[in-house]
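Of the protein chains in this complex, one is absent; all others appear in place.
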Amino acid sequence: MIIVTQPHATEDQIDRIIARVREFGLDAQIIRGATRIIVAVIGSDGLAREKPLAAMPGVEAIIPAPKPYKLASYEFRGGASSVPIGNVKVGRTENIALISGPCSVESQEQILSIAKTVKKAGASILRGGAFKPRTSPYSFQGLEKDGLRFLAKAREETGMPVITEIMDARDLSIVEKYADCLQIGARNMQNFSLLKEVGRSHLPVLLKRGFSATLNDLIMSAEYILKEGNMNVLLCERGIRTFENSARYTLDLNAIPILKSRTHLPVVVDPTHGIGLREYVPQMSMAALAAGADALMIEVHNAPELAKSDGEQALTPDIFEELVPRLRAVAQAVGRTL
Amino acid sequence: MIIVTQPHATEDQIDRIIARVREFGLDAQIIRGATRIIVAVIGSDGLAREKPLAAMPGVEAIIPAPKPYKLASYEFRGGASSVPIGNVKVGRTENIALISGPCSVESQEQILSIAKTVKKAGASILRGGAFKPRTSPYSFQGLEKDGLRFLAKAREETGMPVITEIMDARDLSIVEKYADCLQIGARNMQNFSLLKEVGRSHLPVLLKRGFSATLNDLIMSAEYILKEGNMNVLLCERGIRTFENSARYTLDLNAIPILKSRTHLPVVVDPTHGIGLREYVPQMSMAALAAGADALMIEVHNAPELAKSDGEQALTPDIFEELVPRLRAVAQAVGRTL
Amino acid sequence: MIIVTQPHATEDQIDRIIARVREFGLDAQIIRGATRIIVAVIGSDGLAREKPLAAMPGVEAIIPAPKPYKLASYEFRGGASSVPIGNVKVGRTENIALISGPCSVESQEQILSIAKTVKKAGASILRGGAFKPRTSPYSFQGLEKDGLRFLAKAREETGMPVITEIMDARDLSIVEKYADCLQIGARNMQNFSLLKEVGRSHLPVLLKRGFSATLNDLIMSAEYILKEGNMNVLLCERGIRTFENSARYTLDLNAIPILKSRTHLPVVVDPTHGIGLREYVPQMSMAALAAGADALMIEVHNAPELAKSDGEQALTPDIFEELVPRLRAVAQAVGRTL
Partner (left out) sequence: MIIVTQPHATEDQIDRIIARVREFGLDAQIIRGATRIIVAVIGSDGLAREKPLAAMPGVEAIIPAPKPYKLASYEFRGGASSVPIGNVKVGRTENIALISGPCSVESQEQILSIAKTVKKAGASILRGGAFKPRTSPYSFQGLEKDGLRFLAKAREETGMPVITEIMDARDLSIVEKYADCLQIGARNMQNFSLLKEVGRSHLPVLLKRGFSATLNDLIMSAEYILKEGNMNVLLCERGIRTFENSARYTLDLNAIPILKSRTHLPVVVDPTHGIGLREYVPQMSMAALAAGADALMIEVHNAPELAKSDGEQALTPDIFEELVPRLRAVAQAVGRTL
């Protein structure tokens, strides 16, 4: 941490700043410049100390220690991690995982049929929502426990592991019974109670970036899960909110190389939500692979015009089948397989 | 809802669009323009119907019914509401409520002392966090149950009703025991499980805007609470995330007149988080009143440089005391009292 | 400037960094921490030196000198400035200036009539566009030279000084002939050729903030004008682009106290563009005054529904007349006059 003083900070103020630093059990070095003084704090500083110091008279700015996370940092592992979802490895492996399925589970028949279709086309993991976070209380809220059972049946018939969202800590034991990977949705990325709870689960967690979370916010939320002992976390970029209104969100592909240099955790991209318009999902899927994504999560629905949620962005099975070979070509171009 | 077709939509596509509208039990009127056809849907349309229609071939855009909320709408009440927090009315009343206190409850002594100070200066409601949502798992997480007890004691000694944050549905019964108003923090604004839960509480709810939530998102989250039967909801503007990096957030005062024209719910402003820098909180507090806020929530801490959270933005008691008469002058200038 | 090294920077890299700093004629002090080294650069550093240093091997981050501007800084004057627009002083004076008029000059009759109306209601400066920057080439582009003549005539009849926009350096001599203050529009805030040109004018310059310019960008653009010798610059907040879509822009009132602490230049607020919806302009005008604005710029049009530009946001004369006494009350509440 570096403390920059105001141009006219008094000697008395500076003495008190240094005294406070030492109260925290840290050491301080002082540099006197032409117009201001810099106090370099040495030792393991943390957020709890930055803020009180920032509030002291004479302080102009605190430059925080660059990385507030530990367990999630690339340096912690010294390399990329591989996270198992059922029998599929995601991350430090040549193979790129293709996660697919509908936004919501709507019936046993629907999820079975889509599961078979996407598996045949090349998907290796099945996604489907049983508990649905919806902006409106009047929208379809998911089949809940029935949805989970339908997903488990689809896993049984296709062999694909299942990812599904958990919205409430009280549902953990039931979701754990049926799923292979827990999804934390964008709106719950900073629901810290829920993060701590899934941090105690034996299942891996796919953590979606909040649509206005910085990359460091996302990593800090992963740190909540890791700190509880669950080291199997995947980070998912799914679009951020910007002034641009041509698409529902702005897919932030800068996130891929940046996250991969800061953390050891696998990076998943959800192009479906990231652009939100079916016709452009193929291009953004290929772009995500070229930028280094470890997995793609793509919505597919047999009859998007009948879907109970997000129908305008799901691919039809035909388009998905036609897309997979193109994804394979891009994967190969960047030295991976799919 | 209005459906705009693509320029070259076929008659067959249009027939299917109209058939679908009628399947939903709605009526349709068709207008043929020079280059495209408009289908006006008549009846009570909802989100569940918009999206499947948007996914149909031949559809260019769906213009949703302007207001997706009902119970929160201004028209529902035909005027502003007044929400009681303990013995204080907020909203449709001449008086502007001043909510004050520290970010976190840190000890019995601390909260008692601050409560007495702010009451004397003019505050009528006490705020303080017992459960703290923190970006980092390594930051202070609050005194939890002890914090609640300390707050209740401060209420007993000062007579001020208490607002405190709830982060987990499982804590509702304990928080209800000690608080007069439940706060939903910005990071939980779309934690729909929690919204439903507080919708069943007998206590009023202060709902903070997510820092990247649109005003309609905020109103829809209020609608979740109202729909469960709890009609005492207050909306709180507390700053949004933008590209501007001079302050922690951009306080969006446009929100005040817009929310007050769209809903009947009282509008509270939190200038402390909205600009995040102590020295500018007074100006933004006065601006919020001038724009029509029904209440202000201002952080005060006896020793900001020792605060366990957000010290750089809390006012000292001296500055707060000096501010209150200036707030009164602005309140009077806009025809209200404080 | 502070240079923070990467955790594993080599001694050799650090030596080269220090050598480069000295090549720039600056001095360097080195602090060795647990995991990284900090090089504090002493002397008058500038942007031209930061970037090459940032590109050197071993450098993790450059923390720039906090203020890249000089002539615009508060410290340069040690107090607020007052800028004369014709016979009206704006800035370091008790009185708040009220700038009013239509978006575009449409005819001699129109501008004369509006000028008289706003003057009678309390405005002291007349605004009106003769050259109009329009997003679409098919929109009305202004009356150009005729518009300027009509403005000058309105000044003659009412005694109010005139502000008008200049879009092209080649128009400077003609605009200077008719106007009392040059306006640089938001879209030209970083048209550096134009900034240099108006920096050589004898007229004051009202510089509008680009709708995605940071406050420091705005101050740096002012610095371009000041550097050419024109010290009469006014900064104008007029709304920024954010994800919020309820209003055309988000009026950033945080800008007022922040700009006033960083610079000596007067701060003008344009609530008309900042919220873009007529019905909310009064509230935002009062809020701007309460936050400390030195002047307000409010669009008024006799017949907004016939206006050739921005009709939906201009106040009618009736609403403007009714607003002025409310503005006076707020000005008085914050210790000023209007």
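We just call them A, B and C in the order they show up, numbering each chain from 1.
In this section, a contact is a pair of C-beta atoms (placed from the backbone, for glycine too) under 8 Å apart; a residue touches a chain by one contact, two chains touch by 3 or more.
Computed from a predicted structure; not experimentally measured.
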| task | Decide which residue listed in C:His8, C:Arg22 or C:Arg170 touches the omitted chain of the complex. | result | C:Arg170
| request: Identify the residue among A:Arg77, A:Arg92 or A:Arg326 that touches the chain left out of the display. | output: A:Arg326
| For the full complex, which residue in C:Ser124, C:Asn191, C:Asn232 or C:Gln283 touches the chain that was left out? | C:Asn191
| Contacts of subunit A with the missing chain: which residues? | 212, 214-216, 240, 242-247, 250-258, 261, 274-275, 279-280, 283-284, 286-292, 326, 329-330, 332-334
| query | Residues of subunit C in contact with the chain that isn't shown? | reply | 20, 46-48, 51-57, 68-69, 133-140, 167-170, 187-188, 190-194, 196, 210-212, 217, 220, 223-224, 227, 241, 278, 304-312, 314
| note | Even though one chain is not shown, subunit B touches it at residues 2, 4, 7, 29, 31, 33-34, 38, 40, 42-44, 60-61, 63, 66, 75, 212, 241-243, 245
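FYI, only the chains that are shown with their structure count from here on.
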| Common touching chains of subunit C and subunit B | A
| remark: CA centroids of subunit B and subunit C: separation to the nearest Å works out as 31
| request: Name the residues of subunit C that each touch 2 or more other chains. | output: 212, 242-243, 245
